[in-house]
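A single protein chain has been omitted; all remaining protein chains appear in their positions.
Per-chain residue numbering starts at 1, and chain names A, B and C are given in the order in which the chains are listed.
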Amino acid sequence: MNALETRTRAARDAGRKLLLPYVTGGVTDDWGDLLRAAVDAGADAIEIGFPFSDPTLDGPVIQQSSDQALRRGATTRRILDEIARVAPPVPVIAFSYANLVLRPGADAYCAALADAGVGGLIVPDLPVDEMAPVAAAAQAHALDLALLAAPSTPLRRCADIARRSRGFVYAVSLMGTTGARSRPHESARELVRCLREETDLPVVLGFGIAAPGQAAEAAGYADGIAVGSALMRRLLDGATTAQLGAFLAQLRAALEPAG
Amino acid sequence: MNALETRTRAARDAGRKLLLPYVTGGVTDDWGDLLRAAVDAGADAIEIGFPFSDPTLDGPVIQQSSDQALRRGATTRRILDEIARVAPPVPVIAFSYANLVLRPGADAYCAALADAGVGGLIVPDLPVDEMAPVAAAAQAHALDLALLAAPSTPLRRCADIARRSRGFVYAVSLMGTTGARSRPHESARELVRCLREETDLPVVLGFGIAAPGQAAEAAGYADGIAVGSALMRRLLDGATTAQLGAFLAQLRAALEPAG
Amino acid sequence: GRFGEYGGRFVPESLVPACAEVEQAFTDAWADPLFRAELRHVLAIYVGRPTPVTPAARLSAELGVNLLLKREDLAHTGSHKINNVLGQALLARRMGKRRLIAETGAGQHGVATATAGALLGMPTTVLMGERDIERQQLNVFRMTMLGAEVIPVTSGTRTLKDACSEALRHWVTSVEDSYYCLGSAMGPHPYPWMVREFQRVIGDEARTQCAADLATGTPDFVVACVGGGSNAAGTFAGFVDTPALLVGVEAAGGAAISAGSPGVLHGFRSKVLQDEHGQIAEAHSIAAGLDYPGVGPEHAYLADLGRASYVCVDDAEVLAATHRLARTEGILCALESAHAVAWVIRAAGDGTIPPDATVLLTLSGRGDKDMATLMELS
Partner (left out) sequence: GRFGEYGGRFVPESLVPACAEVEQAFTDAWADPLFRAELRHVLAIYVGRPTPVTPAARLSAELGVNLLLKREDLAHTGSHKINNVLGQALLARRMGKRRLIAETGAGQHGVATATAGALLGMPTTVLMGERDIERQQLNVFRMTMLGAEVIPVTSGTRTLKDACSEALRHWVTSVEDSYYCLGSAMGPHPYPWMVREFQRVIGDEARTQCAADLATGTPDFVVACVGGGSNAAGTFAGFVDTPALLVGVEAAGGAAISAGSPGVLHGFRSKVLQDEHGQIAEAHSIAAGLDYPGVGPEHAYLADLGRASYVCVDDAEVLAATHRLARTEGILCALESAHAVAWVIRAAGDGTIPPDATVLLTLSGRGDKDMATLMELS
C-alpha cells in the first residue's frame, strides 16, 4: 500500500472525514503558499491541477484557472518543482489529463511525479478501460492512481472501478463538469452506497460541493470531499490566501460530527 | 400612295438626297422649335421618337434622350399635340415601339397619329413577320409604315421587306443599335444594292451617320440618310436650337452633289 | 413560336435572322437523338440529375395534405437554371458559336451561364444592371471566378429589365460569333419554346417519380413559382396531359398575369405590368428572380385557356413560408420557390387544396443566395 492510501485509510478508520482541496498549479505567483494554508486549515491531501489546453471535464471555473496558469507559463516541470519546494506535510495528488501523461510517456511522467513527492494521480479522461499502461507506471513509482465513478456508471462497472482504484475512489456527485452547483443529486448517495459494497477503500465525493452545508451532508454518507471550483472561484475573484484558508477551515468544521 | 411616299419619291426622282433628322418627342421644353429649325436646315421629313421605357434597339444616346423625355412627362398624346401645334411643312414620321402602338390598339394609335398630321410610322421591334395588324391600321389611316432591313437580313427576306415597306425602306447601316459609330460597314452599300433590286422605293440609310463626310459617302449609294443620335448627343450636351440647325445644314450640304 | 395570341418575335430586324438560326438549330438538335443523349449525359454526371422528389412529411402532417417537393435546389449551381443553360450552351457549340451572352438580375442565371461557359470553354459575357451589381456582389464575384466578364448596364432602372434590353443590343453587335443564352421561358421565338423544352426534364422526371418511386400516381395539384416562368413551364410540361390542377404562383409585386395586361417587351408578346401609355412598370418582390414585369408567353396562354391557374402571394407570406419549411423539413429554399410553398400553406388552410390531396411543388432553388436578405429582415 502506497503512502496516499495508507493515509486515507488511516483517517477513515479514525473516523475523520477527508478534506481534499484542489489547487490549479501555477495559477498565481504564490500558489505554493496556498498549499500550506490548506494544510493549516485541515486538508488531508491536496489535489494539484496540471493545466491542460483542452480540459474536457472541467467547468468554467477550472477552465479559467487553467487558462490563467498556462498563460503564466505553467508546465508540468515548473509545477513539480514548486511542489517539491513546498513539500507539504500531507499527500499531494496530481489532477492531470491523459495527453499530459502520455506525451512524455506514462513511465517518465510518473517517475517525475514521484521524484517531486507526489503520492497520487487522477486522470479524468482515462477511464478504467484505458488505464492499463498508466496504472502499471503509477504502481511502479508508488503512486496511487485514483479512479472516478459517476452516477451513470453501471453496477458491474462500479465494481471494476472500485477494485482497481488506488488511494481512494473518487465518486462524481452528479452528471456534469467540475464546478459548484446546487446540492448533489440523490444519485450521489446511491453511488457511494454501491461503491461501498465493492470496496473498503475510502470513497471521496467530488464535483459541486461549494458550501459547508453541502460538505456536512456529504459527510453523512461519504468518507470525505474534494473541493475545487468553489476554492478556485474565490481565488480568481481575488481572495487572499488567508481568506481561502478560512473557507477551507469552514468546510473542515462542517465535516466534523455535530456536537 | 400616301403623302409621305409621294414626297420621298418626288425628291428622289428630282435627284435630291433625303435628309431625315430624328428628334425625341418631349426631350426639352422647346423641342417643337427644333422641328422648325430642321425644316429650315433642309429636312425632307422628320422622325419623332416616341420614348419607351425599354428601348431595346436604341444605343446610349437615344436611351438617354428617351429617359429624359419620360421624366419630363412625355406621352403619346402630348407629343402628338405638339406636332399638331407646330404642324411642320414636311412629313412627320413617328418612330415608336411595338408596345406603344399595341397598348391603345393599332387602329386607335394610327388614327391618333393621322389626326395629328403624322404621315409615317416606324416600329423597330415590329419586323415584317409581326407587322400585319399594324400595317392594316396604318393603311386605313393613310400612314406609311416604313420597314427596316439590316445587313444580316437574307436576300429573300430583303425582297419581302422591300415589297411591303411604305414611304421608303430604312436600311440599317450596321449591326448595332442607334448611335454614332465609326463609318458604316461595306455591308451597308451591299444592303442598299440588294434592296434596289427589289424595289423602286427610296432607300434611306440610318444608324451611325454622325458627320458630313459619312453623309456624303452615304449619298453616293443611298437615297438619303436618317440622323438621330448625332443630333440628340448635341442636344443633350446643351447645343442651342440654332446650333442644331447649323449641324443639320452641314449634313444637308454634304448630301448635295459636289460642284 | 405562338401561344395563342402570345409569343412571337418582336425584335429588331438585325436579330430576326439570328433568332431564326437559333430556331433552326434547336429544331434540328431536338430531333437528334445524339444531341439529346449528350444533354442527358451532362445533366446526369455534371448537374446531378435526376433530382429527387422529397415527401415533406412534417409539413404535410401539419397542413393535412400530401406535399411532395421536386428538388431543383439540389442541382449544380443551386437551381433549375442550369438545365436550360447547359442545353443552350451545347446548342451554341453545335452551332459553331464561340461566345455566350446572358442577361442576369440577381445573378443566378449569370452564374449558371458562366458555369456552362467554363465547362465548355466558351468565353462568357454577362450583362447586369449597375444597381443589381451593387446588391449582388457575391454573385458578381462568382461569375468572375468562373471566368466570365460582367458588363454593368447603366441605362433605365439599372436592373434586370434593362439588362435584358442591353443583352439584345449586345447580341446585335456580335451576332456572328455569339450565342444569346436567355434565362427564362420568354424572349423572342424560339426561346420560350426552347427553354420550356430544356426545362421539361423537371416535369418529366417528377411525373415518373410520383408514379413509380412514390407510388402516389398523378398529383392532384402541381405548383410552381412564376417569374419569367421557366421552372413552372418545365414542371407543367410534364403534367399538362394529366388531370392535375396546375398552379403558378406569382409575387404580388410582380404579378404580370394576375395584374398585368397584354403587351410587348423584350421580343415577345405576353402579359406585362405597364401603365395606360404602354410604358413598362417596375416590379417589386423580395425574390429577385420574380422581380420582372413580364411573364413567359405560354403562361399567359395557359391562363387564358384556363388550363393553369395563376395566383399571387405577398412578401410576408413568403417569409413565413421560408421559415416554416426550414423548421419542418430542414430545407432552406430560395425566396422564389417559397412563393409556391406560401400558396400551398394558404390553400391548404382555406380548403382550396382539399384534405389529403397530393401536391407536387417544384422547389426551384436553394436559399443560400437569400441569407443576407433574410438576416436583414429578422
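Note that in this section a contact is a pair of C-beta atoms (placed from the backbone, for glycine too) under 8 Å apart; a residue touches a chain by one contact, two chains touch by 3 or more.
Worth saying up front: this structure is predicted, and the values here are computed from it rather than measured.
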Shown chains in contact with the undisplayed one are A, C
Across C:R2, C:R58 or C:R131, the one contacting the chain not displayed is C:R58
Contacts from chain C to the absent chain lie at residues 44-46, 48, 51-55, 58, 71, 73-76, 78, 114-119, 121, 137-138, 141-142, 145-147, 213, 322-323, 326-332, 368, 371-372, 374-375, 378
The missing chain sits against chain A at residues 52-60, 63-64, 67, 70, 75-76, 97-104, 124-130, 147-154, 157, 161, 172, 175-177
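By our rule, only the chains that are shown with their structure count from here on.
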In whole angstrom, the CA-centroid distance of chain B from chain C equals 37
Between the Cα centroids of chain A and chain C the separation in whole angstrom comes to 66
Multi-chain touching residues of chain C, meaning two or more other chains, are none
